[in-house]
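One chain of protein is taken out of this complex; the other chains stay put.
Presenting subunit A:
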Amino acid sequence: MTSTPKIELSNVHKAFGPKVVLDGIDLSVSKGESVVVIGGSGTGKSVMLKCILGLLRPESGSIKVDGEEVVGMGTRDRERIMRKFGMLFQGGALFDSLKVWENVAFGLIQGQKMERGPARDIAIEKLAQVGLAASSGDLFPSELSGGMQKRVSLARAIATSPEIIFFDEPTTGLDPIMADVINSLIVKCCKEVGATALSITHDMASARKIADRIAMLYKGKLIWVGPAKDIDASGNPYVDQFIHGREDGPISMELRA
């Protein structure tokens, strides 16, 4: 086993004004592993990913990628680190001014300075990997259905063969069958490129399918971390309530009239 974890968070804090979102997060993801962070809406899952990506800056704590501290890193080093990452955004976040194949090839053309011709070939190949025909490459993202957009977004995330891929709610807004298709694609793509994966979701079916380990985020803290197969026997009342989707339990939804 490798000694340095691929991603290591220690004691990460992030607050927006008086609202504390992350309250001391410790998490490490080793090479080739797939970790899924579960938790309710608004518990700071997306904020955690954005802190690792450097889109948000945590107040304190350390985030290491391949043993390298990324908090407070300069723009140039940041761009170098970003080459290791691929990300599937919740809403797809496809560039609507570009064609589908240009979206998929974006990281190759802009990030790696590849010529448009060969980049297009790779894009078509990646589209095929996620089950889309080459002809869909010439469409614009707005001409695709939600499920197809997610698949294009997945193709874009894996196009540069990143070492680390983040999945932000990969199945949200999809029907159960398409959700399962996406989950299978995620598992397959990560295997093929040997990538380390960190996902956030509140869809338990998705979590069970793609995770090696599951961590649960509640009120800014990771309250449970363990192998995916142990999730049903966690012995943690918060986790039990969440995975069974019960209204009653220790987690009370803060509803204000």
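We adopt the following convention: a residue touches a chain if its C-beta (ideal position, glycine included) is under 8 Å from a C-beta of that chain, and two chains touch if they have at least 3 such contacts; residues count from 1.
FYI, contacts and distances are computed from a predicted model.
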item	value
Choices "Dihydroorotase", "ABC transporter permease", "Acyl-CoA/acyl-ACP dehydrogenase" or "2-oxoglutarate ferredoxin oxidoreductase subunit gamma" - which one is the UniProt name of the chain not shown	"ABC transporter permease"
Selected residue (touches chain absent from view) among A:Gly86, A:Gly137, A:Pro170 or A:Gly220	A:Gly86
Interface residues of subunit A (partner: the chain not displayed)	50, 53-55, 75, 79, 82-83, 85-87, 89-91, 93-97, 106-107, 110-111, 156, 160, 166
